[in-house]
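Supplied in structure tokens, the structure appears directly below.
Note that one protein chain is taken out, while the other chains of the complex remain in position.
Naming follows writing order (A and B), and every chain is counted from residue 1.
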Amino acid sequence: MNSHRKRDHGYGARRVLPAAAAVLALASALAACSNASPDPAAGGDDRGAITFATGKDTSGNLQKQVDTWNAAHPNEKVTIVELPASADDQLKQLQQNAQVKSDAYSVLGLDVVWTAQFAANRWIDEIPASTDTSGLLTSAIESAKYRGTLYAVPWQTNGGLLFYRTDLLTAAGITTAPATWAQMQDACAKVKALPQGKDVSCYAGQFDKYEGLVVNFAEAVQSAGGRVFDEQGNPTVDAPQAKAALTWLVSAFNDGTIPKAAITYKEEDGRKAFQDGTLVFLRQWPYVWDLANKTDGSSKVAGKFAVAALPGLNGPGSSTLGGLNLAVSSFGKNKATARDFITYLTGEEAQRANLLATSTAPTRTSLYADAALQKQFPYLPYLQKSLESAVARPKAVHYGDVSAAIQNAIAPVIAGDTDAATALTALQANLKQLTAQ
Amino acid sequence: MTSMPTLADADAGTHTGRPPRRTRRSLSEISQNRLAALLLSPTFLALALVIGYPLISAIRQSLYSQGQEFDADGFVVSDEHFVGLSNYADVLSGDRGAAFWNAFANTTFFTITTVAIEVAIGLAMALVMHHALRGRAIVRAGILIPWAVPTAMSGLLWQWIFSSNGIANQLLGQQILWTADGWPAKLAIIIADTWKTAPFIGLLTLAGLQLIPQELYEAARVDGATALQQFRRITLPLVKPVLLVAVLFRVMDVLRMFDLPYILIGSQKQSVQTISILAFNEAGNLHYGQAAAYSTLLFLYVVAVAYAFVRLLGTDLIAETRTIRKDARA
Partner (left out) sequence: MTASTLPATGRPRGTRSRVRAAAQYLGIAVIVVYCLAPFFWMVVSAFRRPTDQFQTTPLPDPWSIANLQAVFEPSVGFQRALLNSILVAGTTTAVTLLIGTATAYALARLDFPFKRTAAAIVIATSMFPGISMVVPLLKLFTDIGWINTYQAMIAPSMSFALPLAVWNLTAYLRQLPPELEQAAMIDGCTRMQAFRRIILPLAAPGVFTTAIITFIAAWNEFIIALSMVNKKDMQTATVAISRFTGAHGFDTPYGTQMAAAVVVTIPLVIAVLIFQRRIVSGLTAGGVK
């Protein structure tokens, strides 16, 4: 791959552009100059059959959308290539295909934390500057940039919400959702004083030692007014806010606010506890809404809960941003078709259909204000609020190293084996070293 | 079989260090060599293509550095250059070194514990399957089920069994946090692994048991040997070569264990991290050289263990054409 370094990206030899698609093609020629295609002459603005590599199409809606596209573009057909369900396996497979420069995938569905890695390795092409990104959530757009350049288009997004038991809170005489951790703990104390609150625990999130711990730790730090990384990408976990956040988590574990078992909780364990009625508050993704509202007997809390924005130390908290961005593989063929297909999937109509079919959070702001959609998904306004203040995880090329460092530092603290101050000082030094480029 | 070997003969055969003696030469040396080459070549061809090439390229990768530096614009410099043994120095010192020695200890611990338990259970299974009269087919199929369940699925199954609100805790009436970092996690791995692979040893040993001629037992009974004596002096010596091969392959498999701790407990939990998991994590974070170095070190460890195993326990597993039976009859 040594030709990449020498290639002058951005100002290379331009090609003669077909007048019909001048704007698009100009941008694509720019992209072609910086891409790492084995044969830069091919693919840049070619059209034809492409593939779309992403996780399973759970509702069949994606296939429907692809069918619609294929009917309208008989010479530019799209085939879905299903990746495994687990995010780690998806990343592995995308990396492997990029490492051998395979042209098997044209459009890639990338988790927000992978974008930097794929961009820095020149595995994906720049998104042409002409692409219209207005109307997309700002925080989601940020997650698709590397060093200020857009490399992907946000397709789906995700933010944390506070699920809470309205029946228990009402019985305890509380009418509004807590905005701070202290209010949340007060509410719990009142609920626990009730006869029906005897066996419930107060709060849980995702505290098992995996990516979820990074998400929950970052949210705690943000909700205490700090940041894991500042705007310039420098680690700031030695700041007092980070210490306050971690200290709160530890004390919550120690005083039983968070049940001890929560150090093994991933998303599904917490959902089980909440659906069994053993939790008053749960930090979760919006997907729980549908499942916990099932009235077939599987959920004991159907209709007895609501959502709110995450609470914080002194005021409203802040979520970590999740989601999926679409990018054009540098090694795929027919990149013009690939770009058009991305524009199609991220358009308002496609996103509305996707929300209706899969209840996946859209990246188009206009959909959150849609009255019909709000009626069907009552959590949308809270989700939008969560997303507007959401913070993306660091755009590190070796994101896995950063994630592992945070997990290795935080897990022993909440397990009670290390104290917060020592762990954070060590983590700060560690992150500094990892992000020094 | 014309003559009936005696118990003493069979026993003696396994203990002697007598050189191989061939009673008859049916082929000349040269034509035997040709035939051997012919019979070996398909296997070696297949292994060279699918194992040889990737193995050599992975070992080569461990001597190179690729994609670890960035240019001024933040892009990865993808040239690879020779760095000698510096990847090895890297994975054996500092934080990576600590992770390596921890994984090395875990890997060794899991190998010793699981293989020991599996041999005991597997041997018991083989004897049960060998002797089961009624419902023999069902018993055998039942015992084989754990081995037949795909590893990823059995990891998932055990993950749910061991979840904090799972059936294991409910049956025990306690809340053990099996999947949190610590000793319960190690125990969970041992339970899940022995459940899945004891049948493997059982099955291979069973086939060995079935190849033992009944005449030996009849002769032993005529000589008045007890059941225990029969087991110790006929069954065990005769089934030993087969059992050792099964154990050897189990050892090599556990040393490379990956899926089970990865799925059941998690890739970042130090108490169950194996060397394979470290290699996988490094490769996932695009540290190709370090990943290859971990893999190569693991390879060397497996080679050393296998060599020691064959040296200590089964000197002539393969090397000589002598068989116990033949020797016994000499």
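Everything that follows uses one rule, which is that contacts are C-beta pairs under 8 Å (C-beta built on N, C-alpha and C of every residue); 3 or more make two chains touch, one makes a residue touch a chain.
Keep in mind it's a predicted model, so treat the numbers as computed, not measured.
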item: Left-out chain, listing which of the shown chains it touches; value: A, B
item: Chain not shown: contacting residue from B:Leu85, B:Ala98, B:Ala116 or B:Ala148; value: B:Ala148
item: Hidden partner chain, touching residue among B:His81, B:His131 or B:Arg232; value: B:His131
item: Chain not shown: contacting residue from B:Gly208, B:Gly266 or B:Gly289; value: B:Gly208
item: Touch list for chain A against the chain that is not drawn; value: 51, 53, 55-60, 63, 81-86, 89, 93, 96-97, 99-100, 102, 104-105, 267-268, 271-272, 275-276, 285, 287, 290-291, 294, 296-299, 358-360
item: Touching residues on chain B - with respect to the absent chain; value: 1, 22-24, 26-27, 29, 32-33, 35-37, 39-40, 42-44, 46-47, 49-55, 57-58, 121, 124-125, 128, 130-133, 137, 139-154, 156-158, 160-161, 165-167, 170, 195, 199-200, 203-204, 206-208, 210-211, 214, 217-218, 227, 230, 238, 241-242, 244-246, 248-249, 252, 256, 258, 275-276, 279-280, 283, 291-292, 295, 298-299, 302-303, 306, 317-319, 321, 323-326, 329
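Operating definition for what follows: only the chains that are shown with their structure count from here on.
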item: Contact set on chain B toward chain A in their complex; value: 67, 70-71, 73-79, 163-165, 175, 177-181, 266-270, 281, 284-287
item: Partner chain B, residues of chain A touching it in the complex; value: 1-2, 4-5, 9, 88, 91-92, 95, 117, 120-122, 146-147, 208-210, 260-261, 263-265, 269, 272-273, 276, 397-401, 404, 407-408, 411, 415, 437
